[in-house]
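With one protein chain withheld, the remaining protein chains of the complex are depicted in position.
Each chain gets a letter, A and B, in the order it is written, and its residues are counted from 1.
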Amino acid sequence: MSGPVLLPRSLDEAVAALQETPAATILAGGTDLMVAVNAGTHRPEAVVSLARVPELRSWRRDGDEVVLGACLTYTEMEHGELASLVPALCQAARTVGSPQIRNAATIGGNLGTASPAGDTLPVLAALDAVVEIRGPAGTRSVPVLEFVTGVKETVLAPGELVTAVRLPVLRGPQEFLKVGTRNAMVISVVMAALVVDLDGHTVRLGLGSVAPVPVRAREAEAYAEAHVDWEGAGNGRARIVDAAVVERFGELAATATAPIDDHRSTAAYRRHAVAVCARRAIERASS
Amino acid sequence: MTVTTDRQERLRERLGSSAKRPDGIPKVQGSFAFSSDLQADGMVWGHILRSPHPHARIRSIDIGPALAVPGVHAVLTSDDVPGDKTYGLEHADQPVFAHDVVMHIGEAVAAVAADHPDTARRAARAIVVDYEELEPLVDAEAAITAEPIHPDGNVFAELVIRHGDPSAVGEVVVEGTYEVGMQDQAFMGPESGLAVPDGEGGVDLHMSTQWLHVDRDQVANCLGLSHDKVRMTLAGVGGAFGAREDVSMQVHLCLLALHTGRPVKMVFTREESFLGHVHRHPARMHYRHHASRDGKLVKIEARIVLDGGAYASTSRPVLVNAACFAAGPYDVPNALIEGWAVRTNNPSCGAMRGFGAVQVCFAHEAQMDKLATALGIDPVELRLRNAMKTGDRLITGQLIAGTAPVKELIETCSAAPLPAEDPDPDPMALPGGAGRTADRSRVRRGVGFALGFKNLMYSAGFDDYSTARVRLENGVATVTCAAAEVGQGFVTLVQQIVREVLEVDEVVLAPAETASIGSAGSTSASRQTWMSGGAVERAALAVRARLDSGEHEPLEETYEHHHPPTSPLDADGQGDAHVSYIFAAHRAVVDVDLDLGLVRVVEIATSQDVGRVLNPVQVVGQIEGGIAQGVGLAVMEEIVLDRGVVRNASFTDYLIPTALDMPEIAIAALIEQPEPGAPFGAKGVGETPTISSSAAVAAAVRAATGLELPRIPIRPQDISLAASPV
Partner (left out) sequence: MSETAAFRLRVNGTERVVEGAWIGESLLYVLRERLGLPGAKNACEQGECGSCSVLLDGTLVCACLVLGASAAEREVVTVEGLPNGSGELTDVQQAFLDEGAVQCGFCTPGLIVTVHDLLERNAAPSDLELREAISGNLCRCTGYGRILAAAQAVVAERSGSGRSQRETPS
């Protein structure tokens, strides 16, 4: 393992490589990094590729949780058992880019890039996911909402890398909706991820593309929790029957956002679309 | 045996058959040489430095830091242009390199040649340009009277069409103001080419373009060389749609090659491609339609303003087209059309499929629907009552002498069966697609209908011609013609024509180039089937005549094919400006998510006026592809500008339809009425599929929502945040 492009074969090697070459760029799926390299806006001095680190490439069940390796691809999230354990993540994965992108892009890369439009981030926010980080000083765990600190900014320090994401497996409906102006392969204008925990009696709503960082609609969540018929939820759905409650849930969701006008949409539309998506998500979860 | 079978198969590939493309096998194998695939020994890479500002004065340019980058072979600016400092299709106002003032974002300021594309890019970034930013003029309407931003003024063209009685008034009057955003051709193969110096002061340029000879002339003028010292050869073209009609990198490539004495290759990035070619003109159009109570059009008034951007390109003829076809394919006794094409600091606009007819079609068809509502007449019936026919006059006073099967188009297209609504649709098939946003109870279906038309070939006095040579030797026909194959299938048609005329099986196409043959004109204006197809036919007929009179091979004939002369419009916009017209009807079915404003185009039925079908598969390909661009303009495609700055110069944010966005296409009818005077009776079908498909989709979305929607592309917020309740 030498030269400016390093291909570590284990997590230890990867961490060592990053320590030896502090200026190195971390390469996961490449779908964000290579866009910048091809455009000449990022000129790497050295690269540490994580593609061959086996520990990062798989996921495992750990009690009431699943632990996803950072280099798990969207295609791997979209299919198989994981899709039934964390349905919202599967739905979000299917909306990412194209099949080619989903074959390459990784959940760790989505976190590392920390774009406001990162497709899995609202789901991870709704699930209170915990990001596991390894660096020269050892390991640490950071809740996802603390991990992303701004537009394309994270708590990662030089020499650190994301190794895994820890998610709860919950009993209850999950929904993910993404608004874009094309039917596929589109950057989101608004995203909403709804997770209902029938055992914990919680409703969680993560929102994306409506603020510099993924946000939770806490007020809407509390309002919904107070109106779910938890005792009558025996069929596995979170029953809310009152149309006025659904309406109010959407309104409250919109208040959690701080959207902007940009070339993809307007702040006003984003606020409106959040309310619509939140309503539809909770209606689907109820039906 | 195999040879005989192949021969028989090829002989069957005459006119009217779905003959196979001669370039098809290399294209599916990946070995077809597109302009970006070319390489040469000792080659270096070119890169252009572009202005980050839409309007600025250049105080100084320091190329020293770029020259100091190891691996750099040349750094050139305006001072290094030996001939004309500007070029242009109609009016030479486009600088090779901005010298004093930059007029639009992405304008070329300097060019670099280096040993690696990354070196060239880094060196270009090392050039220090001191800009004094100037206020950009970005409002086309304001530009008409604003202080000139260029020595040639702000108005590229201004015209009026006065037809019939200007004081005529209808019993029912409807009016509206309509807008079309800036669409991009968005071909897949980026601008690219290879220039090779010949060591004797001349240069060979291999380039993807639409019109070799006019490129060659502009390049030679800027290089200060006689035209024969610049030889252009067509390299594989990855789509065009109008965007390759203007010169892009041609002069820069040749300058770099002549300065370095080496072959130079350049490939635009996708961002450069968006910044480096012209777009479809954004339009603002105010219309007033007058009709009698029984639904006959009495008068149409329109005021059309096209934003031509920084340089002239083809703004003038685009405006002429927009004005000539402003009333739609209807019998209109009285009209008053005023039009302007103006200069702004927005990106330059020029040719794109439909060439002025697309913008006015959106407006005149919205007006026809509005009129139908006001009259209480079915919109299809209203169109039938006013349908143009042979013997009618265009609003320019010109007699429609050729075929005009508008009634047949309306009747067949509107009679096509409507698609059934799926009672249990896959979420992927609903508005929003993969995003799973739709709530079926809030999805409404709408149906819209639109007609469009335009001219075939160049108009208004332009001497339009094409040249072709056919040589028959040892039973093999070789065709030489400089017509640019851009994907449309002209190369297939050439073989079909020659097989038809000469009854030979083997037809070889010589490379398209400037050195060996005269101009074929541009691959645009739906003209190559008529112009170059006609030239090939007549050259082949001349060979055939000599064969029939007993002469022996080798036989060679060259033919220069001109279409009948046309006249410019007079001061009242009257005159016989056009040769022939082509018409189409589209009916769109859409599903709209009322709350999110997302649109799913479900189906487009179409009837097309084709004259005669020469290759059924290729005709279908033109129709489906043209409709895709119309669908894109209706619901997603727009260059987003912010005070002259392009905000979405990428395929990430300039969205074109994917396979999940394209509806089913139902071809209701291909109306075959041979066009008098046209070779084989065929009309070029490249543009009409695009023209009225956008208008039909917009009409369908109006029908689903009840909203006026006077602008395309229709954005989600235009529906979901509309003031009127849905």
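By our rule, a contact is a pair of C-beta atoms (placed from the backbone, for glycine too) under 8 Å apart; a residue touches a chain by one contact, two chains touch by 3 or more.
Quantities reported herein were computed from a predicted structural model and do not represent experimental measurements.
Who touches the missing chain here, B:Asn221, B:Thr558 or B:Thr658?
B:Thr658
Check each of B:Ser532, B:Gln618 or B:Ser694 against the chain that is not shown and name the one that touches it.
B:Gln618
With the full complex in mind, choose from B:Pro263, B:Gly276 or B:Gly487 the residue touching the hidden chain.
B:Gly487
Just name the one of B:Ala142, B:Met188, B:Ala374 or B:Leu399 that touches the chain not displayed here.
Hidden-chain contact among the options goes to B:Met188.
In the full complex, which bits of chain A touch the chain not displayed? Write them out.
Residues touching the hidden chain, for chain A, are 3-5, 7, 27, 29-31, 33-35, 37-39, 43-47, 49, 51, 97-101, 103-104, 183-185.
Under the stated touch rule, tell me which residues of chain B contact the chain that is not displayed.
Residues 18, 20-21, 23-25, 27-34, 36-37, 39, 71, 115-119, 185-190, 236-241, 267, 269-270, 426, 428-429, 434, 486-489, 617-618, 620-621, 624-629, 650-652, 656-660, 662, 665 of chain B touch the chain that is not shown.
We adopt the following convention: only the chains that are shown with their structure count from here on.
Report the inter-chain centroid distance for chain A and chain B in whole angstrom, where each centroid is the mean of the CA atoms.
One centre to the other, that is 41 Å.
Which residues of chain B touch chain A in their complex?
118, 121-122, 125, 269, 271, 428, 431-437, 439, 595-598, 600, 635-636, 640, 642, 647-648, 652-653, 655, 657-661, 715-717, 720-721
Under the touch definition given earlier, write down the residues of chain A that touch chain B in their complex.
38-40, 43, 91, 94-95, 175-189, 262-266, 268-269, 272-273, 276-277, 280, 283
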